[in-house]
Structure formats: C-alpha cells, structure tokens
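Quick one: the structure is below, questions incoming.
Note that one protein chain is taken out, while the other chains of the complex remain in position.
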Amino acid sequence: MAKIPVGVLGATGMVGQQYIALLANHPWFEVRYVAASSRSAGKKYKDAAAGRWHAGKGGGCGPEVGDLVVGDANDLSQALTQAEAGNCAFLFSALEMGKEEILALEENYAAAGFPVISNASAHRWTADVPMLIAEVNPGHTDIIPLQKKRKGWDRGFIAVKPNCSIQSYTTPVYALIRAGYEIKRIIVSTLQAVSGAGYPGPASLDMIDNIIPYIGGEEEKSEMEPLKILGDIQDGAIVKRELPKISAHCNRVAVADGHTACVSLEFGEKKPGIDEVKRIWADFRSLPQELNLPTAPLRPIIVREEEDRPQPRKDRDADKAMAVTVGRIRPCGVFDLRFVGLSHNTVRGAAGGGILNAELLKHQGYITP
Amino acid sequence: MAKIPVGVLGATGMVGQQYIALLANHPWFEVRYVAASSRSAGKKYKDAAAGRWHAGKGGGCGPEVGDLVVGDANDLSQALTQAEAGNCAFLFSALEMGKEEILALEENYAAAGFPVISNASAHRWTADVPMLIAEVNPGHTDIIPLQKKRKGWDRGFIAVKPNCSIQSYTTPVYALIRAGYEIKRIIVSTLQAVSGAGYPGPASLDMIDNIIPYIGGEEEKSEMEPLKILGDIQDGAIVKRELPKISAHCNRVAVADGHTACVSLEFGEKKPGIDEVKRIWADFRSLPQELNLPTAPLRPIIVREEEDRPQPRKDRDADKAMAVTVGRIRPCGVFDLRFVGLSHNTVRGAAGGGILNAELLKHQGYITP
Amino acid sequence: MAKIPVGVLGATGMVGQQYIALLANHPWFEVRYVAASSRSAGKKYKDAAAGRWHAGKGGGCGPEVGDLVVGDANDLSQALTQAEAGNCAFLFSALEMGKEEILALEENYAAAGFPVISNASAHRWTADVPMLIAEVNPGHTDIIPLQKKRKGWDRGFIAVKPNCSIQSYTTPVYALIRAGYEIKRIIVSTLQAVSGAGYPGPASLDMIDNIIPYIGGEEEKSEMEPLKILGDIQDGAIVKRELPKISAHCNRVAVADGHTACVSLEFGEKKPGIDEVKRIWADFRSLPQELNLPTAPLRPIIVREEEDRPQPRKDRDADKAMAVTVGRIRPCGVFDLRFVGLSHNTVRGAAGGGILNAELLKHQGYITP
Partner (left out) sequence: MAKIPVGVLGATGMVGQQYIALLANHPWFEVRYVAASSRSAGKKYKDAAAGRWHAGKGGGCGPEVGDLVVGDANDLSQALTQAEAGNCAFLFSALEMGKEEILALEENYAAAGFPVISNASAHRWTADVPMLIAEVNPGHTDIIPLQKKRKGWDRGFIAVKPNCSIQSYTTPVYALIRAGYEIKRIIVSTLQAVSGAGYPGPASLDMIDNIIPYIGGEEEKSEMEPLKILGDIQDGAIVKRELPKISAHCNRVAVADGHTACVSLEFGEKKPGIDEVKRIWADFRSLPQELNLPTAPLRPIIVREEEDRPQPRKDRDADKAMAVTVGRIRPCGVFDLRFVGLSHNTVRGAAGGGILNAELLKHQGYITP
C-alpha cells in the first residue's frame, strides 16, 4: 500500500522534530512537506534543524526528510502550488507563534482543503473543533461534518489535541467514569519536564538545584481542557461537562521529558475500592486498541505496584512512550483516592498523540489519500 | 555573660553537622561535647567528620569544636563522668538509629539529668513530650513539669521538633487559625530536597532527569504531626486536634536544600479574602519574635508577590534560613485557597528549629546553666 | 539455529542487568542461568531485581529471564549440577566483590569448564588473559590456548574487557596508530557518568550543582589499560607497549550515562593533518565489522562536525550505543591534536562490549555450543 503523504507545519521546533522522528518509519504516513518560519524557509530540513535537534537521542533524521526544502509556513500559496505540499492528504501543525496568527493560519490551510491535526492551543476552545485523546473521546470527531458545514469547507477541517499536562490523569479519570463512577472533585499537582516549554525553555540556572512552582497558563489548561474532552456534542457544539471540578498546581522540575501528576480525587456516592480502581485501569482498552491503530499503546494505562513508581526516567518510554503509567494507588485522607500518573509529554502529550489522532481520523474516513 | 555549655548527640551526621555549624558563633550556647556512633568515638571531631562535611559551604568547623574528642553516644556513663559532657546544660539529639534505640537513649540521658532537645522522630507521639515549632505552640512546654513528674526526673526532660516536611505549611496554617479562621481540609503536595534524607540519601542515578514520587513514612508524618502541634494540653497530655484533615503527596526532587509545598486549603464558614490572607501572613509575629530570640527570624512568614516564587535556590536562605517563604497565594477552584510554601529543611526544618526551641526553653527557665 | 545457552554471574547488579537487557533478543545467545550474591539466590530473577532495575528505560525483563531462579554465584557446585547452568556454553561475569574473591571465583568457573567473559578488573593484568576491545586487539585471543595450557584447563578460559573510562579514546588512538602514526603522549580529562560507579554510586547530594574531580583507581586504569590492549603477544604473555604515555584526570559529573574524554595528543615525527585524522576515523572498520558481528556498530567511530558535539545525552546511544562519537577535532597549541570522544559506559563500556567480545570468541571458535 502506498503511504499517505503528509506535511508538518512548524517542523523545526521541538514538537515538529518529534513529529519527524516518530513518522520516520510510520506504516501509513510519509512526510513529504515541511514548513517553518521564514528564517528556516528555503533551507534543507537537515540544515534548518542542525544544531537544535532534540528528538531521538541517536540524533538527526534520515535523508528522505532531511533533504526536503523547508517551506514558509506563512506562505499558504506556496504550499498550494508546491507539488509535494499540494499532494499532502493532511497537515500536522506544530506551529509556535501568537494565538491569533495560529488561528488564522490553521483556518487558511483548512479552507484551502487541508485537514489540520494541530498541537497548538489556539483552536482548543472553538466549539466545533474536537480536542481529542483518542482513547477518551474518539466520538467527538462526529462534530467535524458540522464544522465543515459551518465554515463551508469541502475537504479541510481542524482537529486539535489537548495540553501535555493533562495526559497523565485525564485517561485514568475517564476510565473510572466509563466504569460508572462519578468524579466530583480533583486536586492535582504536576511536576513537569522542561521539554514541555519548548526550546530553549527554562534557563539551566533556574533548574539546577531548584524548581519553579509556576508555568504560565498551564493551570487553567489543566483545569479546563479535561472538561471539554469529557463533554458531549449538543446542538452542533461540544459542551463541556461541569464535573469534576479541578484545581491544579503546576511546577517545573529538572526533568528532560515526562510529566508527573499527583492526584487526589473525590468520587460521587458510588465509590470503588482500591483493587477495583486498579482492575479498571489495568483492563482499560478503547477504540484505538480495538482498531489496532499503529501508534496506539497496547495498554493505555499501565498499573505499577512498586511503592516508588512511576518515575519519569524509568516509565516515560513505556509502550512506545504512548502509555500512561499510574502508581501509588491508595486512599486519600481528604478525598477518596490518591494516585500518581505519568506520561511522556513530547510523545503521548504532543507528536505521538497527534499521530494517533490522525490514525483515528484516517480510520474514520475523515482523512483520505 | 558566660556561654552555656551544650552537647550534640549524633554530631557527625548531616543534621549534627548543621548543629555544629549553626552553633559556631551562637551568643548563648557553646558546644562542649560531641557524641556519635562507636565508629567515630575516640577521634577528634574534625577527623570524624572529615570527608563528609556538608553543612556550611565554606566547609569545616573551627578548632573549638574540631578538636573535641567524639564520645560514644551509646555510652551514657562516659557522658556522665567526662567533664565536658557532664557540664552540659542540655543536649541536642540528632541521633540516627532505630526508633527503639533512640527512645531508650534519649530517656536515659533525660533520666541522668540532661534536657534533651531532639530532632529524632522517636518521641514525637509520646503524649507528654512537646513537639515544638517555636512560633506555633510555645505554650506546649507547659507539659514539661508533668513529664518530669511522671518519669520522676529531676532536671532532665525531652522536647522534640517535628518533621522537616511540615515546616513549609504548618506555620502559615497556624497563622490563619490564630487570626480566627477555621481550616477544615488540606491537600498538599511536597517537592522535597535530597538533604532531607540524610547522607548519602538518594542515589544520583535516581535523581538525574528524574523525580521519585515517594518518601517512606513522610506522608503519614506530614498529615499527623501538625495536628499534635495545633493541639491542646488536656489532663496531662497533648491532645491532637481533629481538624484540618490533611492529605499529603510527598515527592523527592533534584534539589539540595529546601522543601516546597503546594497547598490547597478549605476554610470553615468564615473565609478570608486573598488580601486578608497576605496581610495575616506578612504581619504574623509570635513569641520568639517578641522575645527577640537569637535564632528567630524577624518575619516568620515572608510573602512574595512574584508569580514564580518561592523557589528553593532563591528563597531557602531567607532570614538566616529560618523564615517560611510563601507565594502564589490565590483562590482554589476546588477548596478556598492555594499557595506555595518553602522552608530550608536542614536549618528551619532541623538544626535551626532545634536551636530556636532551646532558646525558647532557656527563656522559659526549663534550661538552666 | 538453536541459540547458545549462556549464564550471567552478578546478574542483579547494574552491569548484570545491562547484560540481561541487551541479550533479550540476541540472535546467537540466550540467557539460561543467572547467579548473584546469596542475598538474591533462590528468588526469581524478576523479584531479585525488582525495585532496582536500571537497564532499559521501559523497565523490567521478559518472562524467559524473569522467571529464572537466581543461583548463588559463590556456589560453584550448584552451577555445575543445576541443569540450566551446566548447559551454559559460557558465562558473562559482572561480579561485584573484592578482587581476590573475583580472581578465585572466575578461575574456579574456568577450571570447571566454563569460558568466562568478564567485566571485572581482577584479571585485567594477568599476563595471559586477553583484555579485549573487539575492534582494537581481536588477535589477542591467540593467547587463550597458552592460558588454557598453563592452567591445565580443558574447555574453560578467561577473557576480560577494559575499564569503561578508556573506551572514548582508545579506539580512536588505535585507528591513528593503525594508519601509521606513532603517538607519544596523551593528556586526557574525562567527564564520567554516575552509572559508571554502579548502584547506588555517588550520592545525589554530591552531584547536584557539583562535580567530583576524583574517581578512585580510575586514573591508573585510564593510563595503563590502553597499553596492554595496544601491546603484543611475546613468549606466552601480552606485553604492554611503552607508548603513548598517558596522563588522566578523571571527573564525575551529573550525567546518567555516557563518558566524555577531552584529549590532547602528541604524534611522533609523522603528523597527520586534521582532515586526515577525520578521514581515518570516519573510514575506520575492523574485524567485528568485517565479520558483521550482531552487536558490532556499523561505524565504530562516528565523526561529528558540529562545534559543540559530542554530548552525552545526544550521542551516547549512537549505533546501538556501541559507537564512539568524536568531535571538536582541532590542533592543540601544546601537543598536536585535540578532540573530544564519547561512548556509552554501560553498553559499549560494559555489557555491550562484553557481548561483542563473546561474539568474536564464538566466531573464532573459542566458544562452542
């Protein structure tokens, strides 16, 4: 089967590089177009990314992508007329620029006929744009036809993924809800990796022998985004749930990759026991597993029994860095349940999550070669 | 005024070293006896501590203490007969051994006539042993005469200090209670420094590019100890309070010194505004400040307004490393109030706190030259 | 083809774990026996290694090895009588104990008929024991028949690999010598990863915001071992070379894996240009590459042209973590040539290097199923 040609917008940034690395041997997709800021445009990708290549510790990318000439992400006409860009069945967006610019640019690409699978936060609260975690709300893609109709788009559309900070607890929370347990309140403290801030991100002088108990905008995202993801489609819009109420404390720690979340959680009247919680999580499977999508982890949630796990360096790479690892599952003296969740922020929480969303959309027929 | 001679049990360990360093130029006290395990006994202190000196970055200790011959902490008769030991008005205990051994040893020293100001956890839950934070429960020393009577001790007694992990939030919590605000529930996540585990503590291989979301026994202490400190003396015992209920998540992070706590807090019916909370904390003074005790911070709680403070490396040394620095004071979407607290774990949370307690006991007349 | 059964002595330590991880899908060898200290003996391997598993970031080992019952490495008779041990064609030794114990134990296993491929330093200076870097001195295995004869061993023998600290420069140095350039003097400073010290290794309190400019015994090994490896077999012994004279400064830095070496090097009268050096290194291939041994890197030396490479986190995993990466190749103002070399200390410098040696010995016929 011929691979589907795809493009990556913002390909030279940290998340963009991660897309290039993860798509290197993808069974369905093949990168045929890369675009970035005008500073990189016109260079071969390997030269534009030289000296700031972070994804894949062995370093670099193969010649197929390395020799691609970087397009100017702001120059839509170029993308349309350039053969390899024009042939792309869809685009991954890892753009790093102002919100208004991203809003406009992603819409323009969609209007021009390209489905845009985005990592950016710009469109996350657009009511008819699905914000997808493939295991949690695959049905939210039902909104896409309504989005296309509203915008008058023929082939293009926009789908986004949520912030990296919520991956470590949203899937476990959803698994409990799906098993019939209402969740009323959550207090979560995150210990987030520096790669979550892009490159260069925090200064080393601020991260040696130190933590920073603040990440701009992160607590709001951590509190609100799960509510849209857990919401329902009503009257052509995704309506966010009211519960659980979430309060987040977001901290930056001296970890390269892997966001950790310490979670206290209050159930509704029906409360599962600790063993039941473990069973629900260990057994959790969802649509990407049923469809056997290439990037889907075999087990979306890995339960560890050791008293000191999960840990970023030991658990972030579990199941292609796509699984959420949970541990320290125990009662809470104030709410009902405590646990620690961990996921890889630039794979599961960024490029890997985006690719899994694309695989889902391909299966559902929203993306066609 | 002649200085009061004091001894340090467990003087070669990390906390013991911190005692030696902080007492170097103390206006009231003078170290005249040091004791440690039999491994160190018989050596000069400077030789026993050589190669594992952590307190005081300039390194080492002066000749007054450096040339003291280390006694055997387990050999009480030696302490009694040795002149410099026998003259000690009281002893700091920084013993690191099994709970049963410490229980026995501290009682034996007290029975022999030495007040014991201890950092160890062994006696924290003995009902007539006060667990002191000098600014929070200085009145708990009223239990000491009852303790002496029960044990039949003439001059000796035992007073302890709490675990280092609770310093970052217990004083702020108390300040709010003292100002008339009931606190019902607290969920706290700590990011604790490696020095809190003593030396060698966590392996560097576990702390490079990593966090450990577990510290043995620490969550229980973090939840229970504040309740005794906030409790009342009734019928010859310190009775712990019922509220606030506390749930703690304790994490080890790659920070050398300084424990950070992310706190969500629920008030009773009467709820202060954010500005009121800041005012209460900034204005908080207590008995050690009124008495102008040498080691007391001028301001026990320092309020910072920057959005990204407190931070361990920047704030742990505030006011001789004895102040608690708080910041990010803001509403909580689930409870009422959120903040971040930070204190220096081996100074405020260990030796410095112990010295301040000794100063209080000296002022109150429980310690006499 | 049926896989050759092998055993691992010291299987629960850091290097032992690395052997288990790297042999997991090995095309020729299959772990059938694991032995460790008496503390671990009798447990299933997965239980004995639980909670201290460092190799392989995804964690753990498969059931084939995980369910093996750990033997007592000190109990040779057990190894001989136990079926799965007795069937082992050879043993990897990753023993961590005193030199005399290792000397005796490895000899006893060899006397009992087991070839021993060892990571331990005990036998490195035994004159008829080859100390192998497979690309540098594969011919030193010619000494094995003499060793067996001297000891009266029928089937067993001992072969060792050198210290992890020398891997980053010995192969590049050899490549230059092989190309006809005499090297007279080397001054090298190493920046070594903490995993090189085993587990727990350096305390995190010593590695946060710090370096340690000393590693016990490491400078002597770094200076002497290359001379045996570069030496010749004469009269039944491997005679070390006189040149190059090497002076080493060994430092421990806050890096998990990957030893870096800053090298200044003086040639004899014939001195290659910088481009010639790069060409020699980039083109260097040796016997393991010619034989296409499974663990051999395609390119033993990878030359990087960026001004700030190699770096541990970016380059240590190059070519299955078996390649040496060199960079900053430039003239030296005092000697002739400067460069920076980097290799993965627990793979190339330990278990991976040992496995490659075993593959070589298998090919050469010293190991038979």
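By letter and in written order, the chains are A, B and C; residue numbering begins at 1 in each of them.
The rule we apply is simple: a residue touches a chain if its C-beta (ideal position, glycine included) is under 8 Å from a C-beta of that chain, and two chains touch if they have at least 3 such contacts.
Being a predicted model, the structure only gives us computed values, none of them experimental.
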Open item on the list: Among C:P213, C:G236, C:G273 or C:P369, which one touches the chain that has been omitted from the display?
Closed with: C:P213
TODO: Sort through A:E30, A:E106, A:E135 or A:D209 and give me the one touching the missing partner chain.
DONE: A:D209
TODO: Touching the hidden chain in the full complex, which residues of chain B are there? Just list them.
DONE: 50-51, 53, 57-59, 208-209, 256, 306, 308, 313-319
TODO: Spell out the interface residues on chain C facing the chain that's missing from view.
DONE: 185-187, 189, 191, 206, 208-214, 216, 223, 245-247, 249, 251, 253-257, 260, 262, 264, 307-314, 327-328, 332-335, 338, 340
Task: Interface with the unshown chain - residue positions in chain A - done: 54, 194-195, 199-209, 254-256
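Note that only the chains that are shown with their structure count from here on.
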Task: Distance between chain centroids, defined by C-alpha means - chain A, chain B (Å) - done: 44
Task: Inter-chain centre distance, chain B versus chain C - centres from mean C-alpha coordinates, in Å - done: 48
Open item on the list: Could you work out how far the Cα centre of chain A sits from that of chain C, in whole Å?
Closed with: 40
Task: In chain A, residues with contacts to at least two other chains - done: 208-209, 256, 308, 313-314
